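With one protein chain removed, the remaining protein chains of the complex are shown where they sit.
In order of appearance the chains are A, B and C, and numbering begins at 1 in each one.
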Amino acid sequence: MEKLIITVAVTGAEVTKEKQPNLPVTPDEIAEEVYKCYLAGASIAHIHARLADGTPTQSYEIYKEIKEKIEKKCNIIFQPSTGGATWHTFEERMQPLLTNPEMATLSAGTCNFGNDVFMNPEEYIEKFAIEMKKRNIKPEIEVFERGMIENALKLVKKGILELPLHFDFVMGVPGAIPGDVSDLVYLVSKIPENCTWSVAGIGKYELPLAVHAIAMGGHVRVGFEDNIYYKKGELASSNAQLVERIVRIAKELGREIATPDEARKILNIKR
Amino acid sequence: MEKLIITVAVTGAEVTKEKQPNLPVTPDEIAEEVYKCYLAGASIAHIHARLADGTPTQSYEIYKEIKEKIEKKCNIIFQPSTGGATWHTFEERMQPLLTNPEMATLSAGTCNFGNDVFMNPEEYIEKFAIEMKKRNIKPEIEVFERGMIENALKLVKKGILELPLHFDFVMGVPGAIPGDVSDLVYLVSKIPENCTWSVAGIGKYELPLAVHAIAMGGHVRVGFEDNIYYKKGELASSNAQLVERIVRIAKELGREIATPDEARKILNIKR
Amino acid sequence: MEKLIITVAVTGAEVTKEKQPNLPVTPDEIAEEVYKCYLAGASIAHIHARLADGTPTQSYEIYKEIKEKIEKKCNIIFQPSTGGATWHTFEERMQPLLTNPEMATLSAGTCNFGNDVFMNPEEYIEKFAIEMKKRNIKPEIEVFERGMIENALKLVKKGILELPLHFDFVMGVPGAIPGDVSDLVYLVSKIPENCTWSVAGIGKYELPLAVHAIAMGGHVRVGFEDNIYYKKGELASSNAQLVERIVRIAKELGREIATPDEARKILNIKR
Partner (left out) sequence: MEKLIITVAVTGAEVTKEKQPNLPVTPDEIAEEVYKCYLAGASIAHIHARLADGTPTQSYEIYKEIKEKIEKKCNIIFQPSTGGATWHTFEERMQPLLTNPEMATLSAGTCNFGNDVFMNPEEYIEKFAIEMKKRNIKPEIEVFERGMIENALKLVKKGILELPLHFDFVMGVPGAIPGDVSDLVYLVSKIPENCTWSVAGIGKYELPLAVHAIAMGGHVRVGFEDNIYYKKGELASSNAQLVERIVRIAKELGREIATPDEARKILNIKR
């Protein structure tokens, strides 16, 4: 079985310091938190930028600052979000790609997202994919529902995306696919054979889905963007604490942890 | 096995007379087409209104006219669309409910719909459901993706919708869940035990999914809204022709066809 | 979609004339029944031999007589059973292979079979496979449970069987896998990609599983061995009557029927 790639989503666009006091918000905080997660075993940092007051932003400058601060500390893969917050415009969402990251997320369809709608019409998906192709950025295909796999494969047929793809199944968002193991097995059964996948379980789904993924040969995303608790009723002390648990469980299962360079190899990232 | 409920979706919001010359568009055409489908075995008429030039409309008056014209001909269940076209506003989409139909569609989430987005944020779903409850209209829960089942069940928990629900799995819309039998089996496995369901396969999926549903004990929707062909490369001569084929196949399988009153009983419609 | 191969299992080892008066038993009766099924659209004849009094036999001479009588009438593919009755010895079960048929069944594991046990220990499976390979007989892998697929694939790894295999899912035998569509979808998901498959639903499962298979691109087995009724409470008048219904349903679905030579091509049978 391949080594395990752990992605850490340290901040997200929705969580606040009120709800999770240890949330990293400024570029310095984010870079420091990412570094601790890297030391714990993470090989990809999924990043959302924030203004000083905590407001989500897709500002090129702030993403750039975060990227540079992380790169000074470690060689973890920098993966900015092109999803942003549900109210960001397409143009805003494009900006992180200007930092020429090795990787970026590409949300492959539209769905309800709590009270909001996460807008990813076909046109957006295609434009994000074209920009990533142009800049040689490895897309992580964010899948919130079954049909989004097909949306991505359609772009493969059009020659805009290339196999093998790397999928991230985001499961448990209110309004989209929930996080039962049967849902995960179903999604996994629908991707082409040589593709890789990870799972980002939201809230209570984070830990069980991570564990299924470890045992199935998939990869794992954890972090405050998806889940702020260590256990029921107990906030996590840091993103690194969540990473450390995944590392311990993987070790119990005999699954080794990928370094960033090993993750690059598994994901076919060549720069 | 329960008798088979056949829904016919004669017009839809997207098909044009250019693509399907036999498309019924005016209230008279729609009522006449519905009547022929009723004679062929349909027990529910899923209706979209159009202006004289073919433009989709959610006009109360036109829905009312269609309803009355159908009711003069037969006792088929009148089921107007609250989906409308993807560009209709929420207020427009509400209008058909003012006709106090026995049944209406309730789309339970947002997804891509070809180039467009079919918008059904949580707020819309809830408001449609409340209005239907108030007017004692039986909702048909339109499911384009897995998560939409959960969205409906959430409203059950809130007391706005009531079990048993009737689901319609719309499968094969570009941008949403495709129509493999494994997708259908998956969706069916996720609804509560006493609920009923039908399937509306889009395009090439219409016929095979209908056949799976007949054999599984589900119900079936056919019609020009979903599919304009009788077979590959050959346009259907009428909606009734599509209904007739379903009736013949059901008979081969020993499944009897529900009359409108039998459908009312199966669906728990009491007026 | 490939043309549909219809196998007819006209006699079996368990049904009696008492239960189904139209059961063909003698070589003449069997050949005549097979011929009628061929005319109706069957391209494979799955054969069990009987003594004059109806007792199942694996006698080489009787299989030979049946084979020759069928060959005089038509070019349907002759597929004798190596399963026989549950009480036949391994040596008896081997005998039909001496007739050098183009095809033969190869039951890939042991399971309960009503009150009896259908014995197919690993050693039998392997010996049958070796003999078929030696004689250039195309095996039809009979699968009564999930693990039997693996048993066959193990022989592929050993070089005794060759891909692509043709599987027959026998579903609904009391004691083995039942015949829900979810069971069929599960089994189909477990065979290698280029393999072909058919389904033999037992009793009440025959018709719905056949219909699912037609729509899924699989192939179909019907006949008195599996089911003696035309509908609930009404015995079939002949095996051909069961074949004819499958042909009619396939036509409704736009699936063409394979001739024996087309079936040979689909199954990769070269003599």
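Please note the rule applied: a residue touches a chain if its C-beta (ideal position, glycine included) is under 8 Å from a C-beta of that chain, and two chains touch if they have at least 3 such contacts.
Predicted model only: the values in this text are computed from it and were never measured.
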| field | Shown chains that the omitted chain touches within the full complex | value | A, C
| field | Full-complex contact with the absent chain, from C:Cys111, C:Leu165, C:Val222 or C:Ile246 | value | C:Cys111
| With respect to the chain omitted from the figure, which of C:Arg146, C:Lys204, C:Lys231 or C:Lys251 is a touching residue? | C:Arg146
| field | Residues belonging to subunit C that touch the chain removed from view | value | 109-112, 114-117, 119-123, 144-147, 150-151, 154, 173-178, 182-183, 186, 189
| Interface residues of subunit A (partner: the chain not displayed) | 181-182, 185, 189, 207-208, 211-212, 214-216, 231-232, 245, 248-249, 252-254
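Keep this in mind: only the chains that are shown with their structure count from here on.
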| note | Separation of subunit A from subunit C in touching-chain steps, minimised, is 2
| query | Using CA atom means as chain centres, which chain is nearest the centre of all the protein shown? | reply | B
| query | On Cα atoms, by how many degrees is subunit B rotated relative to subunit C, nearest 5? | reply | 180
| request: For the copies subunit A and subunit B, give the interface type as same if over half of its residue numbers appear on both sides, and as different if under half do. | output: same
| task | Would you mind pulling out the distance in Å between where the CA atoms of subunit B average out and where those of subunit C do? | result | 40
| Measuring from the mean C-alpha position of subunit A to the mean C-alpha position of subunit B, what distance in angstrom results? | 37
| query | Do you know which subunit A residues sit against two or more other chains? | reply | 189
